[in-house]
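Here the structure comes first, spelled out in structure tokens, and everything after it is commentary.
Left out: one protein chain. Kept in place: all the others.
Chains here go by letter, A, B and C, matching the order in which they are written, and residues are numbered from 1 within each.
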Amino acid sequence: MAGIFVFSEDPALARQLLTPGLELKAALDQPLVALTPSRDEAQTLAGLGADRVVVLEGPGTPEALAPAVAALVAQAGVVLVGGTLRGKHLAAHVAAALNAGLTTDAKTIRAEGGRLETTRILYGGLAVCEESLALPAVATIPQRTFPPPAPTGASAPVEAAAVTADPRVEVLSTTPVAGEGVDIGAAPRLVAVGRGFGAKADLDLAVDLAGALKAELACTRGIAEDEHWLPVERYIGISGQTVKPELYVAAGLSGQVQHMVGCRESKVIVAINKDERAPIFEAADYGIVGDLYTVLPLLTAALKA
Amino acid sequence: MSIKRLSPEELLGLDRFNVDEGHPHILVDKARCAVCAQRPCLTVCPARCYRLKDGQVAFDCAGCLECGTCRVVCKDKGVTSWAYPRASFGITFRCS
Amino acid sequence: MPNILVCYKWVLDEQDIKVRPDDLSLDASRAKGKISDFDRNAIEAASLLVEAQGGNVDALAFGTQALKLSVKDVLSRGPNRLTWIGDASAEGADAFVVANVLAAAIRKAGPYDLILCGEGSSDMFFQQTPVRLAALLGLPCVTFVQKMTWADGVLTATRKLPDCTEEVRVAGPAVVSVLGEMNKPRIPSLKQVLGAAKKPSEELPLSSLGLAPGDLEPRAVRGTPKGFLMNRRNIVYKESDAAANVAQLVASLKAEGL
Partner (left out) sequence: MSDDSFDVIVAGAGPAGSACAYALAREGKNVLLLERGDSAGAKNVSGGRLYTYALELLEPGMYLRAPLQRRIVREQVMLVEGRRATTLDVADPAWGEGVPQSHSVVRASLDAWFASEAEAAGAVFASGMRVDGLIEENGRIAGIRVGEDEMRADVVVAADGVNSLLAQQAGLFPDVEARAVGVGVKETIELPDSVINARFGVTGEEGVARVAIGCTEGISGGGFLYTNKGSLSLGIVFNPEQAAANGRQIQEIFQDFKEQPSIAALIDGGTSVEYGAHLVPEIGYHGIPKRLHREGMLVIGDAARFGINTGLVIRGMDLAIVSGLAAARAILQEGTPTGPAYLSQLEELALLPTMRAYAEFHGIFGISRIFREYPALANQALGFMFNVDGKVPPPMLKKLLAVVKENVTFRQLAADAWKGYRSV
């Protein structure tokens, strides 16, 4: 059966996918089907405009989910997948199975002339380009690219489909990511830290500032993945989180495009860096050239005053 | 549109650097700089890697153009060690 | 001892690409090529593995004729042999095409116990090729790997998922995509560079792979890239008096209603 299929294991993202899904449904006149691994989430999706919801019952590993989804969407017009790591693996497998094109991290998406027209970033965020895909087509969509749709008041039918594990890939152990479950994406204000901080203990300066601003702490890839000073859920960038807060204070980070791509849609960006040449100043609304060890305490004090 | 006067920061901003963080290729002994009367480095370093900060000579090897001027003018030998950056680090000129 | 293939892409260094301010077109005239960043992690992972426990690493790449420039670089990073397919059509290729080409070349040159790729290329960042490759070859695929070991024909890898990491075990042959955090790629030493000159590399014509025209037709057709427009106020306070700077910033933020 033809259809617009959406999938994400991330509940918030799954809801957001229904917004472009509904637009495509209208444009292509195909039913909108939501696939979800969560029975609880299925009810929500059923009330947000999906014509049908299928609960994927079984293991949640990418290699198990991917063939199950591929089988369900065999006749699809468009498949939209939430752009998490699991989603990206799954989407690539589905695209391979459908012999279809796949846009990675689509920022816009629309159907036109029987094709799927998308835009995405290139060169680590330096550039954007359009991609035009014949149908069937697949796209992954990053978090917070679209708002979730309003509830319709109706409730679509919910079915179930079985997922079976891929016997070739044996999961030996699972370690939850050490995090505090904080949703950086929802925070209206963020203080982001980078390599300008010489030691983990120095992050207290940023914590204090975040306190004064009622902001959450965020960081660059290096701080999370190389130094492990902050959990990865706080890391902003091309392979991390994408955020759009009202205020983004970047302290001691140079502003490489791979980081900025995750925060450049913030309403106001403030940069604090001792290197006047740092690209962050070009990406910022306001900046202070100065040593963060001097500037942050002063700023914190001034905000508290 | 006339051509702009550029600050040292803007000039260096045109260039491509790969800074070898944590491995400065030039070592400066601040104690010796403190007793240096002339401090020629402040004037002749084309990259302004040497700056006066709270009355002291502060050196930052990021932005170094690897010319060697500081090495030849440093009278009191505050530049205690001068080498080129390790391979693959430092400036890369593309159109000079 | 594993027989490993590592796939890489030769890309323009994005740091050399300038955006022309008037029409936002890209100026890559001064851009040099490089082995894509995460592919360097994949090459390093393969090389470390065989340096520790024996085995062989081959390298494979699909790109334009510019790939020729990568030969010495890739071979000095560890691989013993290189096969490359240089064809102008690589310019507009999408991941569908790239995977078809690589899979056909692997069928020819293989079999391999382990096929390593970077998580995505620094230019296009499709993040699809390893999974598509595995699908075409009928192999299991472990993506976004942070750590891995190999023993007795079995790969044990730690992979990253959004909410957890998983340790998984897969019997080879398998396809693996590695994350940048996996290792720090080497700066090749003089002897490694000199050794590279003696290693064999072979150019494989695209036509020799027996691919149908449809296999080489991109499913995702890319338009002309445009620079991302940064439109910010760029007000920078840089007086020597840090307190004055802070005061001005606070005033500005207040004026913004923040």
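Convention: a residue touches a chain if its C-beta (ideal position, glycine included) is under 8 Å from a C-beta of that chain, and two chains touch if they have at least 3 such contacts.
All figures in this text were calculated on a predicted structure; none of them were measured in a lab.
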{"item": "Chains on display which the left-out chain touches in the complete complex", "value": "B, C"}
{"item": "Interface with the unshown chain - residue positions in chain B", "value": "1-6, 8, 11-12, 14-15, 38, 40, 42-44, 46-48, 65-69, 71-73, 83-88, 90-96"}
{"item": "For chain C, residues in touch with the removed chain", "value": "32, 187-191, 193-195, 197"}
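Keep in mind that, in the parts below, only the chains that are shown with their structure count from here on.
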{"item": "Whole-Å gap separating chain A and chain C, where each centre is the average of the chain's CA atoms", "value": "21"}
{"item": "Interchain centroid distance [CA atoms averaged], chain B/chain C, Å", "value": "34"}
{"item": "Residues of chain C touching chain A in the complex", "value": "12, 14, 17, 19, 26, 94-96, 99, 119-120, 122-132, 135-136, 140-144, 156, 160-171, 174, 179-181, 218-228, 230, 232-238, 242-243, 245-247, 249-250, 252-253, 256, 258"}
{"item": "Parts of chain A lying in touch with chain C, wherever the complex brings them together", "value": "9-10, 61-63, 66, 84-86, 88-89, 91-93, 95-97, 99-105, 121-134, 137, 166, 168-177, 189, 221, 225-226, 238-239, 246-247, 257, 264, 268-271, 276, 281-291, 294-295, 298-299, 302-303"}
{"item": "Parts of chain A lying in touch with chain B, wherever the complex brings them together", "value": "195, 275-277"}
